[in-house]
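Since the structure comes first, as structure tokens, the remarks are kept for the end.
Heads up, one of the protein chains got dropped from this complex, but the rest are sitting where they should.
Here is subunit A:
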Amino acid sequence: MIPNPNIPEVSIPSVIQNIPLQHYLILSTLLFVIGIIGVLTRRNAIIIFMSVELMLNAANLLLIAFSSYRSDPSGQVFVFFIMAVAAAEVAVGLAIIVMIYRNTRNTDIGFLNKLKW
């Protein structure tokens, strides 16, 4: 690839390091907490599921930040694993939600009250 002379050469880690690490920590913690609140307060299975994904992505973001600050690639490798596993979970989760929709015509978790003591 021919480098473009108009763009100064900067590596991605150095771009990430322009922002202090604490900011990444605060941002991902906020995203994580928003995810938790979403899971606990929403009633629709798909939105709960989206909130869970938000929690996973908060972890991903923080992993990338830590990894580039430490110049250690293993954190970024972990992100790939998380993405692959999250994709598998999405496949299974949406299949379960579709199965429930077929039986109840609804994805509201308030409808799920067959099992109670």
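FYI, contacts are C-beta pairs under 8 Å (C-beta built on N, C-alpha and C of every residue); 3 or more make two chains touch, one makes a residue touch a chain; residues count from 1.
One rule holds for everything that comes next: contacts and distances are computed from a predicted model.
UniProt lists the omitted chain of the complex under the protein name "NADH-quinone oxidoreductase subunit N" (options: "Amidohydrolase family protein", "Bifunctional ligase/repressor BirA", "NADH-quinone oxidoreductase subunit N" or "Protocatechuate 3,4-dioxygenase subunit beta").
Although one chain is not drawn, its touching partners on subunit A can still be listed: residues 25, 28, 32, 35-36, 39, 45, 48-49, 52, 55-56, 58-59, 62-63, 66-67, 70, 72, 74-75, 77-78, 81-82, 85, 88-89, 92-93, 95-97, 99-100, 103-104, 109, 112, 114-117.
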